[in-house]
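Of the protein chains in this complex, all but one are displayed in their positions.
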């Protein structure tokens, strides 16, 4: 059994010593440790992988209880503890663009992503064929100004029914409202097709083209209530020139979006992301 | 003798044929041709290098006159014609940061930049030693709110006296007013320490740090009346992570600024930049 | 009707003038022109797109005949002339890795690649399901040392039957012999999982790991008789560190391979590649 522990707490002396001592006492071996101190906020972050292979009788729930009592409470920690046999459930939200969907499903089918995908939700029916091609249930839930609230209730019901752990908006061209965001804090991953904070909002490639930039980008971030302003997980860029049309920007951007979203999803799946003060700590 | 011709005009059939025919008739050989059509604006751009080595008696002024009459006027062209023996004069404006200054002067001394540098202007005296180290005249012209207008007059006088062709603001931490901008349209190159249009204005590294971006950038652009909104010549980026402090951003950014500004200066010197509709065409 | 003309010939004065004059006489309008002179080899290259929309009665075959007679012969040109209604036929060769196959088929289904894919050939049966998923005929042709010659005959027969224009080896883990290479000179695109010429041959990720490089790459090139030594079309790289295992190298490399191969295939499809002296001229 392998565990991954994510911690943040007020910075103070002796944390690493205390945590590694606890692991050792419980028969584990630390196989990876990364830490970070946010000096402005005076917050300590740590990610720690431990191996309990020697201990046949290891119980994650009693480990958790004891860790909280012995370490987390005295050090005022927020902590999350995972074992490597937990496979998270990821819901995909899409609209009409298929490149991110194809990319994620190909990675999923290849075994590259250790995840379950209980369903795909879309406000359009266009990508139903791809869902079928990959044998994933597909729910077409149209969204109009009038039906948005009801549509989101349907979405929430599906999410709860399937006990979904996190959502990925793979070019889902709708704004997700508070109702859903509040249920999944730092658990909704979006891909925005610009180098944020440049070109927030709709039609970023058109805006980039108008501005005459020489580099375009894509940004994957956790959704918060503020549009395109959530904590950034991953960004990447590519060069453009005067010779590229808007359609060239869009085509080049598609490749960026695929890669950047896939990287963010992987980081999230591997419990390598922590959020604090609207920023991420990425222990990559 | 080698000539470089830069052209823009309304797009229409037969331009390339007409221009290359003219060169041929005048005894030249086209050794490089690059063209671009801005389809939105319906404007044709071309950069053309020709070799007149075979023609001992080549006169640039009569070539210019005839080209304008035979080609530029009928096709409603704006054109600029240069010969390779013209060495432009570049004035450097600096404040307190020395990295861009050191970089440009090193390139200049190494013969990498085909340019004359008649002087360096600064609102602070700090970098006078470097100017001396490289034997370039240095003018310390302090700028306060009250003295700005007079200071700019002094600057303009120096620029005119020395018949300066273009200005490079190598981290000159002052806003250059219309008075100067209007004298040097698309001839003042600035380096902004962000990936524009993200983080316009002061303290972009601090803003980038606050936003939690994973990539920072630098942008070189021609100065216009609107702050940090002029035509972009060159941009580049580098990755950052949660582990980097603001000082790390600044240190990484310095290397970007140096490279991006040097590239922009070279492109300008080689007459590879054209400006249209607040965007650049870069025939690199 | 739009035509694309690719030319190479000994460098000499007046070529652009002659070609653009011919286009004009035939009622076409040059909408794109890019040229290059290889000064070592004294060879001139040009790519030219022309629009003959005004000319309803445009015939590509008579255009070709006249171009050859009037231009290509006197200038000793090699030239290829295409119209935009020609859709090339691409055969895919794969083994067991699916990432490049998924990527190319997704782009194909999305309409991103203007190409026909008559079939997929593999020496293993593993990827037959994906072929079926995308409704492409799949031929399983096993290859052993003993059967290689017969297997390649089968392959050649299929290629001829379907009048295939070019081949893409999408991680086809076999060496293609002269028999096939000679039938498709500069028409077989391979993806090699290293930054060539570093790490030629088998297991380049393992070799890169052993050497302790800080950057890994992928290279797409035309196949020649010399292993991994053909003309390079496209390369890209990504950073790695001591913290990455060989499996991390392989996973990061997959994303490179997909992108680099897809870019090379697109450049080939858009007739933007020319080969000379085992190097490519890419008019991108």
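Letters are used for the chains, namely A, B and C, taken in the order the chains are written, and counting of residues starts over at 1 for each.
Here is the rule we use: a residue touches a chain if its C-beta (ideal position, glycine included) is under 8 Å from a C-beta of that chain, and two chains touch if they have at least 3 such contacts.
Everything numeric in this text was worked out from a predicted model, so none of it was measured.
Student: Which candidate, C:10, C:74, C:142 or C:197, sits in contact with the chain we can't see?
Tutor: Touching the chain that is not displayed is residue C:197.
Student: May I ask which residue of C:69, C:179 or C:214 touches the chain that does not appear here?
Tutor: C:214
Student: If the hidden chain were put back, which residues of chain A would touch it?
Tutor: Interface residues of chain A facing the absent chain: 13-14, 16-17, 20-21, 23-24, 29-35, 37.
Student: If the missing chain were put back, which residues of chain C would it touch?
Tutor: 36, 38-39, 195-199, 211-215, 217, 231-237, 241-243, 245, 278-282, 284
Student: In the whole complex, what residues of chain B lie against the chain that is missing from view?
Tutor: On the side of chain B, residues 98-99, 102-103, 106, 109-110, 112, 133-134, 251, 254-255, 259, 262 touch the unshown chain.
Keep in mind that, in the parts below, only the chains that are shown with their structure count from here on.
Student: So what shape is it, when you link every pair of chains that touch: line, ring, star, complete or other?
Tutor: Contact pattern: complete, every chain touching every other.
Student: So the centre of each chain is just the mean of its C-alpha atoms; given that, what is the distance between chain B and chain C in Å?
Tutor: For chain B versus chain C, the centre distance works out to 38 Å.
Student: Approximately how many whole Å separate the CA-defined centres of chain A and chain B?
Tutor: The separation of the two C-alpha centroids amounts to 42 Å.
Student: Can you list every residue of chain A that touches 2 or more other chains, as numbers and ranges?
Tutor: Residue numbers touching two or more other chains: none in chain A.
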